[in-house]
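All protein chains but one are shown in place.
For reference, chains read A, B and C in written order, and residue numbers begin at 1 within each chain.
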Amino acid sequence: MIRQHSYWQLFSAVCKKDLQLAFRQRAEIVNPLLFFLIVITLFPLAIGPEPGLLARIAPGIIWVAALLSTMLGLDKLFRDDYHDGSLEQLIASSYPLPLTVLAKVVAHWIITGLPLVLMTPLFALLLNLDTNALIATVLTLLLGTPLLSFIGAIGAGLTVGLQKGGILMSLLVLPLYIPVLIFATSAIETSTMSLDYSGQLAILGAMLVVAILSAPIAISSALKVSVS
Amino acid sequence: MWKWLHPYAKADRAYQLCNTLLPYFAVITVVCMIVGWVWGLAYAPADYQQKDSYRIIFIHVPSAILSMGAYSSMAIAAIVALVWQLRNAELAVIAIAPVGACVTAIALITGAAWGKPMWGAWWVWDARLTSELILLFLYLGVLSLYHAFEDKKAAGRAASILAIVGVINLPIIHFSVEWWNTLHQGASITKFNTNAIDPSMFWPLMLNIVAFAAFVGTVTLMRLKNEILQREKHRPWVRQLLNRG
Amino acid sequence: MQLAGPNGAGKTSLLRIIAGFSVPDEGDVLWQGKSIIKNYDEFARELLFIGHKTGVNSQLTALENVQFWLQIQGYNDTQDLYALLAKIGLVGLEDVPVRMLSAGQQRRVALLRLWLNSAKLWVLDEPFTALDKAGVAFLQQRFITHLEQGGAILLTTHQDLTTHFNDLQTVTLEYRH
Partner (left out) sequence: MQFDSFSDFIAMGGYGFYVWLSFGSCALILIGILLSSLNDTKRILSSVQQQVDREARIKQAKLEQQV
C-alpha cells in the first residue's frame, strides 16, 4: 500500500467527518441557534420592550447568549470520539495530534459559530440595533466565536474523560471567556457612539492568532491526559 | 362512525385515503390561491388609511389563523393518538408540525414587513407577534424532540405529549404576553378594525384563508403519506408500490 | 505473543502502556532500542492498536469508517473496499450506519483495519470478543499471514491459541492486591 503523508489530507478528512456527522443530525446545528434565539426573546419579556433600552443592552445580550449557546455544543466536541475509541486511534496515528485537533475545532466553529454570525442580522432586528452596531456585532462575532471555540475546546479536552464533565467544563471555560466578552462588547458600544473601534477588533484578532497557534498544543496535551 | 373509520387505522388503507383526498385539496389550493392573490393584489380597493401596504393582510391574516389552526389540529391528533393508541394519528402530528412551523414563519415575516411601513420598525414586541414567535418555538420544539429519538415509536408518543402540553399552555402564554404588553406600553396597537371591514376586502381575504387551509391540508397529506411509507418500509405493500411506479 | 491472566490482572493497562497511551510509573517501553515516549511519532507509524473501544464511529457507515481510517493513516484509498468488506462478511451492509449492526458485525468493521495497514506491531485487546466461529478462524488466518510477513502481534485473549501458532509465547500476569 502506498502511504503518502499529506497534512492537508488529514485536516480535510477530520474536518469532513465532523461536518458530515453534524449534517446527518441537523439538531446539532439547529438546537444551539434556537437556544440563542429563545435566550434573546427572554430579555425583552423580562425587562420590557422599550426600543431604546433594548438597543442599549443588545450587545451584552447577544454576546452572553453567544457564550451560552457555543457552550452547548462544546461538550460533544470530543465526547463521541472518546467513547468509541476514535480518539486513541487519532493519537496513535502518525500525524501530529495538534493538527487533528485544529481540524476538529475548525469544524466545530463551522457548525456552531458561523451560523450565529450569519443569523445576527435577524437578532439585530429583534433588539432594535442600528446598522452601525450591527456591523460591529457581526465583526466581533466573526473574530470572537472562533476564539470561543478554541478556548472552549481546551476545557472540553480536559473534562472529556470525566463522568459528568459538562457543568465542570462551563466552570472552567466561562472565566476564560471574559476577555473576549469585554473587548467584543466594548467594540459594539463604541460603534453605537460612531467612534472608531478598530483597536478592540485588533486586540480580538491578536488573541485569535495566539489561540490558533497555541491552543491546539494545549488541547492535544489535555486529550492525552484524558485518554491515559 | 367508528366502524367507518376503523379500517383506516391500517396503514395501507390510510395511505390510499391520503391518495384519494390529495387531488381535491391540491385543486382547491391552486384555484383559491391564484384567484385570492390576484384579487387581493390587483383588484381589491386600497385601504384609505394604510394605502396599498394593507395588501399584506391577504397573506398575514390567513397565515396567522392557520398557524393557530394547524397547532390545534396537531394537538387534536395528539390526543387521538394517546387516547386511542392510533399510530396513524401520531404520524399526523409529525406531518402537521413542519407545515405549521412554515405557516408561523410566514406570519412572522409578513408581520415584520407590514410593521416596517406602519410602525417604522421591522420588529415590535407587540403581544400578537410575540405570541406568534413563541408558537414557532413550540412547533420547533415538537419537531426537534421527534427527531432526537432514535426509536420512532417512542418519538411519536413523546411529540404528542409535548403537543398537548403546548396547547394547554398556549392560552396562558397568550394572556400573559398580552398582560406583559399592556403593562409596558399601554394599549397595544390594533392593526385592523375588524367590524369595519368592507365586503370588497372581506371576500378575497376569505378566499385566501381557504387557500391557506387547503395548502396546509395538501402538504400535511403528502407528509403523512411519507411518514406512513417510512414506517412501513419493510412491509410488502410498500415494495409493491416500487414495481408500479 | 499472548498476554494471559485473570480478569483485573492488568492486561489492558499493560497494553495501553505499551501502546503509549499511559505513562508507566517506573521503567520505560523500548521499540527497536528507542524509548517510545521520546520517539512516539516514529513508533506510532509501526503500531496498530485496537482496544476494547474499537474506534468505529457508530453514526457513520462501515465504508465511511474505513475511508476515514485510510485517510488519517495517510493511505490513498485505491483498493476495492467493497471486495474487502465482502471478504470479512459484511456484504450488503456497507452503507448502513454501524450502530444498526450486531456486536459481532461491529467488531468485524473494527478488525478491517488489520487488512488496511502496513504496521509491524499489532497490539490487540481481546480481538475475538463477539466474533462467531467463522470469524475467529478467519482472523487467525490473517494473524498467520502477518507473522509470515515478519510482523509481531501482542494480544490478550482467553482463547487457547497454541494449536494454531507454534511459536506462541505466553506471558501470564498474576493478580496481586
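The rule we apply is simple: a contact is a pair of C-beta atoms (placed from the backbone, for glycine too) under 8 Å apart; a residue touches a chain by one contact, two chains touch by 3 or more.
All figures in this text were calculated on a predicted structure; none of them were measured in a lab.
Enquirer: Could you tell me which of the visible chains the hidden chain touches?
Expert: B, C
Enquirer: Please identify which residue in B:17, B:31, B:105 or B:145 touches the non-displayed chain.
Expert: Within the whole complex, the residue contacting the unshown chain is B:105.
Enquirer: Touching residues of chain B against the unshown chain: what are they?
Expert: 37, 41-46, 51-53, 55-56, 59-60, 63, 98-99, 102, 105-106, 109-110, 113-114, 116-117, 215, 219, 222-223, 225-226, 229-230, 233-234, 238-239, 241-242, 245
Enquirer: Which positions on chain C touch the chain that was left off?
Expert: 86, 91-93, 95
The rule is short, and it goes like this: only the chains that are shown with their structure count from here on.
Enquirer: What's the distance between the Cα centroids of chain B and chain C, rounded to whole Å?
Expert: It comes to 54 Å between the two C-alpha centres.
Enquirer: Any chance you could list the residues of chain B touching two or more other chains?
Expert: In chain B, nothing touches at least two other chains.
Enquirer: Could you tell me which residues belong to chain A and also touch two or more other chains?
Expert: 25 - these are the residues of chain A that touch more than one other chain.
Enquirer: For the complex, which residues does chain B have touching chain A?
Expert: 112, 121-125, 130, 133-134, 137, 140, 144, 147-148, 177, 180-181, 184-185
Enquirer: Which bits of chain A are touching chain C when the two form their complex?
Expert: It comes out as residues 1-6, 9-10, 13-14, 17, 20-21, 24-25, 80-81, 83-86, 88-96, 100, 224, 227-228.
Enquirer: Can you check the complex and tell me which residues of chain A touch chain B?
Expert: Within the complex, chain A touches chain B at residues 25-27, 30-31, 34, 37-38, 41, 44-45, 48-51, 125-126, 128.
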